[in-house]
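What follows is part of the complex, with its chains left where they were.
Every chain is named by a letter (A and B) in the order it is written, and numbering of its residues begins at 1.
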Amino acid sequence: MVRNENLKEYSLKEAKNYKIHGRTDEGQEPLPLFSQGSGIEVNVTGSELWIDVEVDFDLYEPWIWTAVNGAFLSRQMLMPGSYSLCLFRGMSPDSVKNVRFFRELQAMSADGGCCLLIRGFRSDGAFLPVSDRRYKLEFIGDSITSGEGTYGGKTDMDWLPMYMSVSRNYARMVSDALDAEYRLISQGGWGILCGWDNDPRHNIPSRYEKICGLAAGERNGKLGAGKPYDFQSWKPDAVIVNLGTNDASAFNQPEWNDPVTGQTFQQRRNPDGTYHPEDIERLKQAVVDFLGVIRKNNPESHIVWTYGMLGYDLTFAITDAMNRYQRETGDTNVAFLQLPAATEETVGSREHPGEKSHARAAKMLEEYLRTVL
Amino acid sequence: MVRNENLKEYSLKEAKNYKIHGRTDEGQEPLPLFSQGSGIEVNVTGSELWIDVEVDFDLYEPWIWTAVNGAFLSRQMLMPGSYSLCLFRGMSPDSVKNVRFFRELQAMSADGGCCLLIRGFRSDGAFLPVSDRRYKLEFIGDSITSGEGTYGGKTDMDWLPMYMSVSRNYARMVSDALDAEYRLISQGGWGILCGWDNDPRHNIPSRYEKICGLAAGERNGKLGAGKPYDFQSWKPDAVIVNLGTNDASAFNQPEWNDPVTGQTFQQRRNPDGTYHPEDIERLKQAVVDFLGVIRKNNPESHIVWTYGMLGYDLTFAITDAMNRYQRETGDTNVAFLQLPAATEETVGSREHPGEKSHARAAKMLEEYLRTVL
């Protein structure tokens, strides 16, 4: 390789001009990318650009994707270590290139060692300011919002980072269509009240007010994941919730037992198959409470609860809770929107919505958001 | 024209083998087709088939469409009189042709003189039995279900029969995709509680239990439109309600005054723009009551309330009512499904959903119904 002798190393501080995507502890250097959709964006001149990263994990490797001038170019698995990745080479040096580097993998509650940090850049060009997009959108969800199933074949059933993405995720599609920045808080298998397997710790609301309450482990803690999130720093025009799928699943699963504390939990069905009234009630209350939490932190944002990409089972429970929330608070800046269920034709790997399903849902959500933004 | 000397005239009684589509007073001869989607289907041999009709109206002319072997062939306006329409000519005489003749125009509450009757057929072939389709679906709605806007250009704003249809209607699309027979009860401008202009007489529930409570006038009365409908005679697998759009509109309209009785009616908004609690409450009660009526008459049918093709405004009101209905009755065989709102790209004439919007909604509804039928 003919080495480019003009490459200069830039720490983030030195690069100065860049935009951080996703919730993170922005003061950290290197900068942690905790969740899918977290990333960094630059406008840069020069012929060549590299990004310096630091990567680690115990079990689940992070994936990333990159875009130059708005177009998808690469997607790859990252191995542990501290190294540089080339984002482009050989381009006309004078033009300004918009480059985005995004984490594909959700925050990994199941792997405390999983982290991806940005140290800086190498370039022979100059870093220019990155302008804001027109809107800001926050997405809160489960495996659907983690993009599980958006890569991989229909028969693939393993639970793997490589099948998750933001690059083929409805959240990214909606945001690009609306010229919006996006932040995603989601975790596969988690719910409003409990996880798919009745694990009551696996509820998203309990993690929502931290920078990234879903990033496990001591190291992520030190990187700021557990700090309170500053909701003033980035005010979304809309908060899109996409939860309920795992809560529906819990009603079909056996009781969860905490092997340590002996605690148990179960969302029960009546003998006739209907939901046990107490259990559906606590789920509804969790919806009401979570709406309250979201509103408290986002007083001006439109909140839309989306639901359905993996079945419409809890439509009545969620809307009942939302009606109650509205009665109790008078808050009318909330909406409920069903998104089309994945079908044989649109499903991806792991029996999750595939790219086509995400695209369909994104279109409907985008159209809806156009009417309220 | 070389006359076909072998044509024989058949009254319906003589034809014997045919299938009636849509609610009607099946004992009548000639047979009235009261609503869009009402029609007659035959399997016939021979080279030629004519249908004998009787047509009248004061203001709004009926339109019809025909299909041979499942394929759309013609669509036309009918003028008053008693005459024959040729459905096919010159076909291979031995093959069996499946022929369907459908009314395009909704029952006309605004034109008591509007009627379309089938007297019989002329053919040189034989009439063979028509088999049932796999499912039966009943659709209850407003202008959307009357197919308003499915024909005509985007700038066309007149309220005219020619812009209404069943041929480009989501109800037909869903039914064809599922191999289902369909019956439609709908009226443009009408609602659950009142019409778009607050006219409280324009509520669909009040007409639901008659054969065709929407067909106005003395003549339609004599033809049986006002008779109680025999719900035992045709048990739908699913009843699809698509109402609420005009009830939403009423909240934005001035008070309705009955010029004769002086009665007034209005769905009011509070000064802050929210719905007046009493008024939204009576709307919800109307939803609850109508679900009760549908269920009473269709004890086994799945009921799905669809909503959204012209906006999602009443999502919370409808779901709140449905939740209440379920609490009060324990009836869990009901569902709520939003259909994608028409957009600039999919809208038709009269600012109503166009063919593309109907196709999109039909796909989502079809997919949903596949999961429950």
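Criterion: a contact is a pair of C-beta atoms (placed from the backbone, for glycine too) under 8 Å apart; a residue touches a chain by one contact, two chains touch by 3 or more.
Owing to the predicted nature of the structure, the values given are computational and were not obtained by experimental measurement.
Student: Assuming all chains share one sequence, and 2 are in place here, what does the full complex add up to?
Tutor: 4
One rule holds in what follows: only the chains that are shown with their structure count from here on.
Student: For chain A and chain B, let me know how many angstrom lie between their CA-based centres, rounded off.
Tutor: Chain centroid spacing, chain A to chain B, equals 44 Å.
Student: Inside the complex, what are the residues of chain B that reach chain A?
Tutor: Chain B residues touching chain A: 274, 311-312, 315-316, 319-320, 322-323, 326, 330, 332, 335-338, 340-341, 343, 364, 367-368, 371.
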